[in-house]
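Removed: one protein chain of the complex. Kept in place: all other protein chains.
And then chain A:
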């Protein structure tokens, strides 16, 4: 049943909506439209004047090999984090779903990393794996591996993936746990009577029934990796070494803030915006249709 509040006048409902509308307009639409407008402008080297250049910024962007490199980096980064964080979260959730002693403490502890700010998480992981200071880097180096995320791009990426995954597991864990608890116990019992062992039960019953949750989390995680890992990247690698961990969103910052190319940076923001809109659209379409059983 839908519950509807009825207003007699027209003023009150709009007045009630006003704060939210204002926030949306000031903090979302205004900057977004500014970015779109700015992406068509080019500034002189001193930032004193700007002129309208049409799609010049975009054209220039797609001629840069660094931009494609950042795209590849982003895809590698986001898919690694998505796969890892979803897999770990699902594993932890299936274990937490069993009734076990101290289950509550276990669940609470798993949620904590989500409360850690990205920059702090980044610093934390950087110190742990710092080639000369890190408590965890030492045993790795003792194994004979030349672990050095400051100089080796692959190592830097691994470190980023680990820290970004660590932060996202909490969120994914919560949703998977809720998804698991929503599966009727009797369905699992029926499968057990139907001669299906625990592993088979997981893959033929539980996993398919979790698919709406999984799909939702894939999209959320990708959006998270695209945007919210900025703090982690900035704290750990600063996009380096040699731009090897510069993702699309980091490049927006690097080109705009550090490089002073506001027009090019704005063009990149607009492209990112389009990607997110597309992801969200896919998400809504699928949640409404197929993936549901």
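Everything below uses one rule, namely that a residue touches a chain if its C-beta (ideal position, glycine included) is under 8 Å from a C-beta of that chain, and two chains touch if they have at least 3 such contacts; residues count from 1.
FYI, contacts and distances are computed from a predicted model.
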Listed names "Acyl carrier protein", "NADH-quinone oxidoreductase subunit D", "Cation:proton antiporter subunit C" or "Sn-glycerol-3-phosphate import ATP-binding protein UgpC", with the criterion being the UniProt name of the chain not displayed: "Sn-glycerol-3-phosphate import ATP-binding protein UgpC"
Omitted-chain contact residue, chosen from A:51, A:66, A:146 or A:189: A:189
Interface with the unshown chain - residue positions in chain A: 184, 186-187, 189-197, 200, 204-205, 208-209, 211, 293
